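Removed from the display is one protein chain of the complex; every other protein chain stays in position.
Every chain is named by a letter (A, B and C) in the order it is written, and numbering of its residues begins at 1.
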Amino acid sequence: MLEHELTFRVLYSDTDKMGYMYYGRYAKYLEMGRVELLRTLGLSYKLMEDNGLIMPVLDLKLKYIKPLYYDEEIILKTKVTKRPSSRIHFEYELINPEGMLTTKAETTLVFVDRDTRKPCLIPDDFNQKVTLYFDEHLGEN
Amino acid sequence: MLEHELTFRVLYSDTDKMGYMYYGRYAKYLEMGRVELLRTLGLSYKLMEDNGLIMPVLDLKLKYIKPLYYDEEIILKTKVTKRPSSRIHFEYELINPEGMLTTKAETTLVFVDRDTRKPCLIPDDFNQKVTLYFDEHLGEN
Amino acid sequence: MLEHELTFRVLYSDTDKMGYMYYGRYAKYLEMGRVELLRTLGLSYKLMEDNGLIMPVLDLKLKYIKPLYYDEEIILKTKVTKRPSSRIHFEYELINPEGMLTTKAETTLVFVDRDTRKPCLIPDDFNQKVTLYFDEHLGEN
Partner (left out) sequence: MLEHELTFRVLYSDTDKMGYMYYGRYAKYLEMGRVELLRTLGLSYKLMEDNGLIMPVLDLKLKYIKPLYYDEEIILKTKVTKRPSSRIHFEYELINPEGMLTTKAETTLVFVDRDTRKPCLIPDDFNQKVTLYFDEHLGEN
């Protein structure tokens, strides 16, 4: 299983009048999680896009278990638990400073050719760095 | 079934460098849909909050079927299909100018006391205007 | 002077934990104001962009006189007070339900060729619909 961890701080900009992080402000942090997971594998989403590939999001699920509050430092764990095919599935957990699981999320992204806007094959470097990981660690899953 | 329809236009602010509405920018339109559905029933979410009730979102599901593009006028259909209890579930559909279903979404909200931040009973006026609707239209569901 | 008026409602998404519209959430409404002003003149910013022109913002000034609150219906007045050249300057006023001026804003935009990303001449249709307006109404200014 591929896993990555980063920390972000809840901005005033993220809060709403309830004092919680607004439910629509999580998506940008999930984006940060998956892009940084790829970066630690040596994959730049920017380079992939420059090379003609885009990865639109197909679905998003968010389960808000506990609120996030202003200025909290939140740990975001991002995981790829399944071998990617033409799609790649990410799972996320957000942990607050008290160590409590506050949020669970999932997204599925699809590989699309930037110019034709049709689904396309998983690119070679992505395949080597992500997909093969799952082949090599087959016994562990 | 309670149903409401509104139209919004995709802003430049909503787009990303792919040219699509960014996947994290849908949540505010869903908010608009459910608040306006309640308003057509004579319920003001603002008044409810002033009276001590908040309604945090428990979960969000979004299925991105087709992209939304800049300046498109989008029809947002919001529905309540089940009798609310301590929770209320909304379903959404977004239709583009070609009449195509572009997005499906669901949210569940919970009634919470603003001061104690504990789940609370569905308020009377809400009950009369939303819940009783389902009792009266039982045969139709 | 070219002038346009629209109404928007402050979303929960716009608020912050102070209960005010967050100071960074005004820009999208200013965008709405200037695009709708152009539309009433028969000009579509989308079409201009499809035809190879983009209009990046050069500067933004915002003066927050009074806060905007959740669910308020706000009147946004957008004005072009000066004949556009290679740049176009918009001024904005936001009026709350009590009729009070809450916000003043200004933006300057520049005409840029989408492909070369160099400043370019004001397009013909824009010229005819906006610039000539100022020639015709010279005495009024």
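Keep in mind that, in the parts below, a contact is a pair of C-beta atoms (placed from the backbone, for glycine too) under 8 Å apart; a residue touches a chain by one contact, two chains touch by 3 or more.
This structure is a prediction, so every number in the text was calculated from the model and none was measured.
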Candidate in contact with the missing chain, chosen from C:60, C:100 or C:121: C:60
Sole contact to the chain not displayed, among B:70, B:90, B:111 or B:126: B:70
Residue numbers in chain B that touch the chain omitted from display: 12-13, 15-19, 22, 24, 70
Missing-chain contacts mapped onto chain A: 11-13, 27-28, 31-32, 35, 44-46, 49, 70-71
For chain C, residues in touch with the removed chain: 17-18, 20, 22-28, 31, 49, 54, 56-64, 67, 107
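One rule holds in what follows: only the chains that are shown with their structure count from here on.
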Chain whose mean Cα position lies farthest from chain C: A
Intercentroid distance (Cα basis), chain B paired with chain A, Å: 25
For chain A paired with chain C, centre-to-centre distance based on mean C-alpha positions, whole Å: 35
Centroid spacing, where centroids are CA-atom means, of chain B and chain C in whole angstrom: 29
Shared interface positions of chain A, touching two or more other chains: 17-18, 22, 24
